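Omission of a single protein chain aside, the complex is shown with its protein chains in their original locations.
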Amino acid sequence: MNINTLGEARFPSPLPFHVSDKSRVLSNVIVNPDVPVSEELLLEVAGPRERLFFDPKHTRAGIVTCGGLCPGLNNVIRSLVLELHHGYGVREILGFVSGYQGLDPWRGSEPIPLTPEFVEDIHKEGGTELNTSRGPVDISVAVDNLIRRKVDILFVIGGDGTQRGGEAILREAQQRGHALSVVGVPKTIDNDVAFVSRTFGYVTAVEEAVKAINCAHTEAHSVHNGISLVKIMGRHAGFIAAGATIASQDVNFTLVPEVPFVLEGEDGFLAALKRRVLKRAHAVILVAEGAGQHLFGPGDDQYDASGNLKSKDIGNFLRERIEAYFKAEDIPNTFRYFDPSYLIRSVPASAEDAILCDFFARNAVHAAMAGKTGLVIGFQHDTFTHVPIELITSRKKQLDLNSPAWLGVLASTGQKFAQFAV
Amino acid sequence: MNINTLGEARFPSPLPFHVSDKSRVLSNVIVNPDVPVSEELLLEVAGPRERLFFDPKHTRAGIVTCGGLCPGLNNVIRSLVLELHHGYGVREILGFVSGYQGLDPWRGSEPIPLTPEFVEDIHKEGGTELNTSRGPVDISVAVDNLIRRKVDILFVIGGDGTQRGGEAILREAQQRGHALSVVGVPKTIDNDVAFVSRTFGYVTAVEEAVKAINCAHTEAHSVHNGISLVKIMGRHAGFIAAGATIASQDVNFTLVPEVPFVLEGEDGFLAALKRRVLKRAHAVILVAEGAGQHLFGPGDDQYDASGNLKSKDIGNFLRERIEAYFKAEDIPNTFRYFDPSYLIRSVPASAEDAILCDFFARNAVHAAMAGKTGLVIGFQHDTFTHVPIELITSRKKQLDLNSPAWLGVLASTGQKFAQFAV
Amino acid sequence: MNINTLGEARFPSPLPFHVSDKSRVLSNVIVNPDVPVSEELLLEVAGPRERLFFDPKHTRAGIVTCGGLCPGLNNVIRSLVLELHHGYGVREILGFVSGYQGLDPWRGSEPIPLTPEFVEDIHKEGGTELNTSRGPVDISVAVDNLIRRKVDILFVIGGDGTQRGGEAILREAQQRGHALSVVGVPKTIDNDVAFVSRTFGYVTAVEEAVKAINCAHTEAHSVHNGISLVKIMGRHAGFIAAGATIASQDVNFTLVPEVPFVLEGEDGFLAALKRRVLKRAHAVILVAEGAGQHLFGPGDDQYDASGNLKSKDIGNFLRERIEAYFKAEDIPNTFRYFDPSYLIRSVPASAEDAILCDFFARNAVHAAMAGKTGLVIGFQHDTFTHVPIELITSRKKQLDLNSPAWLGVLASTGQKFAQFAV
Partner (left out) sequence: MNINTLGEARFPSPLPFHVSDKSRVLSNVIVNPDVPVSEELLLEVAGPRERLFFDPKHTRAGIVTCGGLCPGLNNVIRSLVLELHHGYGVREILGFVSGYQGLDPWRGSEPIPLTPEFVEDIHKEGGTELNTSRGPVDISVAVDNLIRRKVDILFVIGGDGTQRGGEAILREAQQRGHALSVVGVPKTIDNDVAFVSRTFGYVTAVEEAVKAINCAHTEAHSVHNGISLVKIMGRHAGFIAAGATIASQDVNFTLVPEVPFVLEGEDGFLAALKRRVLKRAHAVILVAEGAGQHLFGPGDDQYDASGNLKSKDIGNFLRERIEAYFKAEDIPNTFRYFDPSYLIRSVPASAEDAILCDFFARNAVHAAMAGKTGLVIGFQHDTFTHVPIELITSRKKQLDLNSPAWLGVLASTGQKFAQFAV
């Protein structure tokens, strides 16, 4: 699967080590003679190339961060800047401010010149020094601006919608005849990007979620019939919920988008919760924000500024249903609701995520300097790759219900799978 | 101010060091010839006494924890048990379960025999191993139970209402002719107990609140016109809010129960917030749960199971008013609401609080073994004291608006005091 | 690559999901037409099997932890016990105490019966509840003991030497005709095990190492010409040093076993350090304990109780050489030495490591119950595998100098590779 390039790479790389453009990563690593072979998708291996399309002395790069906060954004910005500056000798780097708004000179502030001094300590803070926002930009205006400012490379840090925006910018630039490299770094705290086994920020989010679960467990465990309900991120995928469940080992029920469940009746969630509370006098429930959407009636769909369908509020829905159920069953209890998402996503990256950010960012620079465009950096089977934007945005990753992650959830919670069914 | 005793202390103390019963702590430590002298209140200095009323070999003690969670409850339980066991040789210690309910044999579970093995590692966890609950117990039933179980000493860990309950139990026991020592350890995460300069759990709460404020600051600071509102504990007093403001230095507005404020108008809070946001493009507001109660109309008063008037929901009130105000003023912004109280109060005690818990608990044991009764351990001017229950529950501590704490809040936030007035 | 089994698996698995015995993981996932193909090594995919060799009702398992501490040991013990107990219904689980010593009834204590209650909270503490020790056991005595105690399965948590010990025990048991399943969980904080992309405890160690580096950086940065030298784990491989360098971004020189270096002369380390200090007035050096062994003369080799060659003390060696060099060069400086290894390896596992431990442990149980023996659980390309003991102990993993990890070190430190050579 080749990546588009802007043209012949004529400049020698200043770096001592190079990856061949012919290296590919297999998509299927498990073989079984009894199982039909899936289609093999060979992705380019990321890394420094021997020759560059852009002459570093005359290259100008831009960086933009979009969407919700995620631990590690500043690490990515920092490593992009340092690799451009120290690795290749690029001296002109612009930080567009407040997401895609910042590409529009009528709506955004002036971009920030990014230097090693500016980024020196930013990785020690959460959030993003470039600010972020949701929502699109007028593509034509944005490309006018990029051309006017002579931007050769645009690094786009964001989720699905953001990467699609990058592709639209690239197409418009191509139509204008402007040789623009658009290279994405995938950002989703939910870890639900296809072709990326682990997105940056995810491990930190799990670590922080475990702290919240510890508190929820302590609250439930320090009273008679304590019930703690923790809502966590995860619109389409339950990776954070699953990871936090296994790491914590104190969760008794884990509800994720991939596994619809029955609420009422003897086999339903509420009855299972009752049995648990009567038996052990306390319970902790962890629910991903996108779980249980089938429990809501049709209608009332809402979209955020980025155009994503908003999850309906399963946290408060469950809260009300649980409280009503235990009242009807006349079981005295102490119920506590935890909604720690903003406390989780705004912390600095953990060491593991800091490392991941560094790898994503430096590989993005390598790809861009070689003149590749229209790609997002992927990460699979321990290897960083180049993934075409349209491919990576064409699917989403969800929990494999036969993976160690989901089996580990079932083992750790002891929740009976038979109790839940569509 | 003498403390009641159960009778002559005839048994020698096994401890090597003793505090005289005649030692008193001054209540006024600041003198000024121009200022009339306040009434001097001389409190007994706490500590081991030379002679004991109870013979350790034949003494049985009980411990009960009541009300909301607070970091350090397990530390207090542990040090009570270890001082009784190792310090005095008391071998019979009962942990009553689930607060005052546990004193009622018809409602509670069987008490837990407390040993050094049982408490070995409990201080490393938040919550309370004895469980807790709100609400009173039938005093007559409780005293029947204490007499039947031959409990000589009852250690009561809890707030105002709990300590008053301890006094009622004591009076009933006296009427029955049962020599019961009731010794309280003051518990309020709000730090609003008179005669106690710092209650256990308060420092930990401030430390955790600062973490939440850091997140709120990052959220506000990573978007254009970000506004973060953090609600924190503090029903009658703003000590946690003040401490967290000064420690964090990232709060722009601190609202506490002691300082009513105007919401509307040019001098009001909303206009001040607008000016801040227009000038700096982000703002962090910290509100104690008991602040702004004057903004609610009369009626609708609600009480918790302990009989405390519940604060009206200033967090969500402000949230709605701020969102409406900025909408009316047509100032785009990103608003985030943080409600971290349960995440704060359920963590283990910090080192500083662990030390405080140890001191409170061991002094409580010393007082009880000497036969003192009807007191709560106080802490003022770096000295632990004996305070009669009726004295300590007769008043509450609030922020002194001329103290370094409140002046530090004004200096750190820069909020203009003139903007707020009843 | 098939794994030995004890015989026909006749009992149905109680688990709902199974992995086929025919599934294999590719060892080579990168292809390049210009590069000759490496030998392909097909490892069994780990996971629950459809049929069991052991009847859970009549199975007795043993667990032993050996060698140095590593974050996550208690997590592994706990998940082994819970998977055996809840997953399969095995009720007899013995925890042998103090490593291989515990297999020798003449030297060790009585084994501990392991139950869900015993392991309930152990994962929240560092260290190992089963204790550990270095050094071998008399194989014949150990197998006598295992036979006498009717142990069917032995889980061995430890490094190279420990796993070789497991193989010896297995061979002896085979000779005696005792059907023993020996399944290893690889334990090395250094992350240097072949066929395992990440060992448990490694991520936690990096996280903790970064904290120590932060302190070292602060010390160096708060004085004029501050030099901080931090010695970290890594006998044969620099993974911790590399990870911590990239995560921290504050290290200026990273020295690892894989890259010998010249100390003296204009191209040497000392001169490079001098240039750095004169230019920036502070420097942080991170050295893996196994780095620079070529700088020591022959002789004086020492071995630990496990028979591993001890690294010579590169930390104090460099300390002396740096201090002497700067004295000779007459450059005033403040030198600080940090040796945090015991503070790093004794903490509880981070969330990420806790998850990894759970996966390793449950897969070990699945393998053992299916009657497989003489294997260690591996982890490559995001997949858990079965690796024959003799294969996994036949090689060691080291830093690939063309991997993102080492390139990231060079990029982050800016240390010039040309300065170092054998």
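A, B and C label the chains in the order they appear, each numbered from 1.
Going forward, a contact is a pair of C-beta atoms (placed from the backbone, for glycine too) under 8 Å apart; a residue touches a chain by one contact, two chains touch by 3 or more.
Values in this document were obtained by computation on a predicted structure and should not be read as measured data.
Asks: Where the complex has a chain not shown, which of B:Asn4, B:Ser23 or B:Gln398 is the residue touching it?
Replies: Going through B:Asn4, B:Ser23 or B:Gln398 one by one, B:Ser23 is the residue touching the chain not shown.
Asks: Which residue from C:Asp55, C:Asp144 or C:Asp339 sits in contact with the chain not drawn here?
Replies: C:Asp339
Asks: Out of B:Arg49, B:His123, B:His236 or B:Lys372, point to the residue that touches the absent chain in the complete complex.
Replies: Checking each option in B:Arg49, B:His123, B:His236 or B:Lys372, the one touching the absent chain turns out to be B:His123.
Asks: Looking at B:Leu309, B:Ile331 or B:Ala411, which makes contact with the chain not pictured?
Replies: B:Ala411
Asks: What residue numbers in chain C mark contact with the hidden partner chain?
Replies: Residues touching the hidden chain, for chain C, are 69, 98, 101, 125-128, 131-133, 211-212, 214-216, 218-219, 221-224, 336, 338-340, 342-343, 346-347.
Asks: Could you please point out the chain B residues that touch the chain left off the display?
Replies: Interface residues of chain B facing the absent chain: 16-17, 20, 22-26, 29-35, 42, 45, 47-48, 78, 82-83, 86-87, 123, 197, 203, 206-207, 209-210, 243-244, 246-249, 350-352, 354-355, 358-359, 362-363, 380-384, 402, 404, 407-408, 411-412, 414, 417.
The criterion applied here is as follows: only the chains that are shown with their structure count from here on.
Asks: So which chain is the furthest away from chain C, centre to centre on CA atoms?
Replies: B
Asks: Please find the two chains that have the most C-beta pairs touching each other.
Replies: So the chains sharing the most C-beta contacts are A-C.
Asks: How big is the gap, in whole Å, between where the Cα atoms of chain B centre and where those of chain C centre?
Replies: Result: the chain centres lie 46 Å from each other.
Asks: Report the inter-centroid distance (CA atoms only) between chain A and chain B in whole Å.
Replies: The computed centroid separation for chain A versus chain B comes out at 41 Å.
Asks: What parts of chain A, by residue number, touch at least two of the other chains?
Replies: In chain A, no residue touches at least two other chains, as defined above.
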